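With one protein chain held back, the other chains of the complex are shown just where they sit.
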Amino acid sequence: MYNFDFVKPLNVADALVALASEEAQALGGGQTLIPTMKQRLASPEKLVSLSGISEMQGVDISGNIVTIGGATTHANVALAGAFEGLTGLAGGIGDPAVRNRGTIGGSLANNDPAACYPAAALATGATIVTNDREIDADDYFQGMFTTALEDVEIITAVRMPIPQVSNYQKFEQPASRFALVGVFVAKYADGVRVAVTGASENGVFRWSEAEGVLSTNFSADAILGMSVDSSEMISDLHGTKEYRANLVRVLTGRAVSSAS
Amino acid sequence: MPKDSGIGTSPKRREDIRFLTGNGKYTDDINLTGQSHAVFARSDVAHGKINHIDISAAETMPGVLAIFTGEDFADVGGNPAGWLINSRDGEPMKEPKRPVLAYGKVRHVGDAYAAVIAETVLQAQDAVEAIKADITELPAIVDMEAALAGGGFVHDEIETNQCFDWGWIEDNRAATDAAIKAAPHVTTLSLVNNRLVPNAMESRASTADYDRGTGDYTLYTTSQNPHLTRLLVCAFVLGIPENKLRVVSPDVGGGFGSKIYHYGEEALVLAAAKKLCRPVKWTASRSESFLTDAHGRDHVTKIELACEKDGTFIAFRTDTMANVGAYLSNFSTVTPTFLHGTLMAGNYTVPNVYVNVKAVFTNTAPVDAYRGAGRPEATYSLERVIDKCARELALDPIELRRKNFIKPDQFPYASAAGLEYDAGNYDALFDKLEGIVDFGGFKARRAESEKGGKLRGLGINSYIEACGIAPSNLVGILGARVGLYDAATVRVNATGNISVMVGAHSHGQGHATVFPQVVSEMLGVEENSIEIVHGDTSKIPFGMGSYGSRSLAVCGSAVVRATEKIINKATKIAAHMLEASESDIDFKDGKFSVSGTDKSVAFGEVAFKAYVPHDYPHDELEPGLEETAFYDPANFTYPSGAYACEVEVDPETGKVTVESFTAVDDFGNVINPMIVTGQVHGGIGQGIGQALLENCTYDENGQLLSASYMDYAMPRASDLPFYTVDHSCVTPCTHNPLGVKGCGEAGAIGSPPTIVNAVVDALHSGGHTHVTHIDMPVSPARVWSAINS
Partner (left out) sequence: MLNITMKINGKAVSGTVEGRTLLVEFLRNDLHLTGTHVGCDTSQCGACTIHVNGIAVKSCSMFAVEADGASIDTIEGQENTDGSLNKIQQAFQDHHGLQCGFCTPGMVMAAADLLQNTPTPTEAEIRNHLDGNICRCTGYHNIVKAIMAASGQDVSAIAAE
């Protein structure tokens, strides 16, 4: 690992000042960044730890909105129990020790195509709150490892409208335990949203055809005959495009059946 | 009354205390005063011509002490193959040199072409990045079939990628061919035995020290066999006199075969320590382990089973390509041949067996013995084709096996593949299996699974393996370049406690607990008064280490022989002390007594007399009570077993879940049931890993795709069930003093076909009868593809 300067600001304003220099990078829980740095595949000159910023910690449930601080760990999100789909998703990321360090802001900023949180954010129509602005999830995700974030911008919180019912189905890639395919289904009064992670070369996406059908008939049977286009799916040693397309349909059905 | 100590009991492992409290001492835990650090520059291409390696910039980097390249070792020896295999035409195998550092060419991703020694690891890493390697990439030779077709060579000097073309038994070839041609039924199966990465949780590490005053070297290294490592380093590679090199293998965090072999890193740190007159330490990262540890398996096989319509076996014919990777690792040539081909008769009275194995060089990491080593490959081929045959002939898979089993009254039995099985009772194993597993309730369980949308399958398997390698005379005829005895020294100290120095090496097997059980039983002394010493060539007799399930069968036998010598000598001393004739002395429960009298002396008193030899028969006996024995086995040992498992398959996702797994093994006599059970558990875990999860994959450019735990699926707790393990069926080995056979590899040998047989059974129950085979790992994606093909 290359060396770097380390700073641990206590508030967002100081963090932004620290991040303003060239080659500075924010450090969330480090569960992806640190292994990457060990391989010398990332070489920030300065790491700005967000773990000391108390205003970015915690889960607040007010009315139909859950607001999660950007530096909140997966374990604490799971513990908060805001709603079924989110709790299950957060409690199933990585492993217990990883969940104790990894953060929602880190996950969403990285936007790994097989990460779980992007599915929750997109399926709930979340608002990604930064130091500077609020970004709709539909605008935030821009392809694998690509987001709407500017260079010096920190996810301070994520706001999710709480669905009537929801569920996240993850089919684990057997080695990494990331999502080979993960499907988040969230049902709201005005319709159903379905977000898929792990499957597409373009990162997380909404399966709008299924959303349309499920919005009028929220049952697994309703999507039985449907399929997603496999042409832009990921193909690797763990599964072909066609296999992933199959999983999208199967897991969507299971998420609908299990939604609570 | 049940025994509470000695043979057949399960004392808690004494070594556990230090492991559970963080006081284990593994190689990387050892730090020597003044130590420096080695980091290797490794090829990122699979195949390339080294034009020039420019170290000038790296040499001037902070903290850099020395840099080595292949040229520095051009004149020293290569790391040899331990076994000469002759091809069918009588030609010896091709043996290109395996240098300490790549020279002329790099031959696999991870092949080290330079090493930096620096004050710190980080400085060495920085300097490695500053080395400018001018390497012209060449087309990678990855696929075995393409490699055999030629076009480019991994080793230009041998002008072929074929290491050997071996036939076993060549004289049986014509008869086997004829028998298959004439047979009423032939079942054919093409399969791949998937390449695996051993993945001991402790990665390899080596630290060398050199004493300028005495010229003595010390190497601390993660080895399963310190004497073998010393021999290879001294006699073949660096030419250090054996008596000037001490090899220490302290606590070793698992081996599974991968730590049998001598690796170039060990030679490098030794040479560097001498050059710098400073200790030099190297510890592999997990990424380096993936790229450079010897991998396992990697066979492409076609097997044919010829039989009568009633299922009576007539012949097995096997055609295998075995990948040996870019260089011959020490046991790489014997693993696909004598450890594989000789087992191709299984537990069966089949009269005709012929095996052809072509070993192939490719631009991949070396492939060598991994838990089971050849025998899992043999068992998998046999038991998969037998299962397929049973389905084709609509025979019960257990009945088909039983029909062809060697019967108890046929032992010793000369198998058609050239081994003499000394003992076994395969029907008894299946009797036991049928007693444990509720086969009758399977239909109901299958129906229950189907209610949940799942398909349930039942897999059956039988295996035999050859362990306790091996008779030196026999293996010498077959091409081995080393002997395969083991050795033990029993030292009774003056105060009566005992040190036992063994050639075997424990890296999880519990020798520190088990060997004292044997000695305690024989001498009638407390187990806790006996200490095992291992893993240090300066302390132990010349032994060959632990692999091939040999520790107890071979080294344990040496312990018995040395202890017998102790008893013999102690009896003489006791006779003198008791003023009786030696022939009148009885030894029982730690006491020497004169038969028919109440005169006796305790073992401890005799020991004291041996070391304080006042009033001692010096004209007849030497003082001291210490004996060494070397034991060379008369034959292999032949553990066998009957396995069953049930799996559920989710037809929508292809995911396979192991619902139950039962292993019934005949290991001969069992010294410590707890440890034997643990060994079987571990083997099953690895076997299920091979069957369902693990897949070492290179792309067509020779890049390792499964190069970390992100892509190489290790079995985890949530992938596995509780197992039912039984080893109460015992046919003792007839030719070693303990009647033991070895248990370390059985689980890994017996479980892969059990799982795959069950998956195929499940798919058939769901109407997917077009699926006759799925290659391992039987991953969800593969199962789904098979269903939907």
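Before moving on, here are some points about what is shown:
Each chain gets a letter, A and B, in the order it is written, and its residues are counted from 1.
Keep this in mind: contacts are C-beta pairs under 8 Å (C-beta built on N, C-alpha and C of every residue); 3 or more make two chains touch, one makes a residue touch a chain.
Source: prediction; values computed, not measured.
From the options A:100, A:131 or A:235, the residue with contact to the unseen chain in the full assembly is A:100. The chain that is not drawn here is touched, among residues B:60, B:190, B:243 or B:285, by B:285. Across the interface with the omitted chain, chain A contributes residues 1-6, 8, 30-31, 34-35, 37-39, 47, 49, 51, 75, 94-98, 100-101, 176-177. Counting the whole complex, the residues of chain B in touch with the unshown chain are 10, 12-13, 15-26, 28-29, 31, 199-203, 251-254, 256, 285-287, 507-510, 673-675, 677-678, 681-686, 688, 708-710, 714-718, 720, 722-725, 747.
Everything below uses one rule, namely that only the chains that are shown with their structure count from here on.
Across the complex, chain B is touched by residues 1, 3, 39-40, 171, 174-176, 180, 236-240, 243, 246-247, 250 of chain A.
Remark: chain B residues 122, 125, 129, 287, 652-655, 693, 695, 697, 705-706, 709-714, 719, 779-781, 784-785, 788 touch chain A in the complex.
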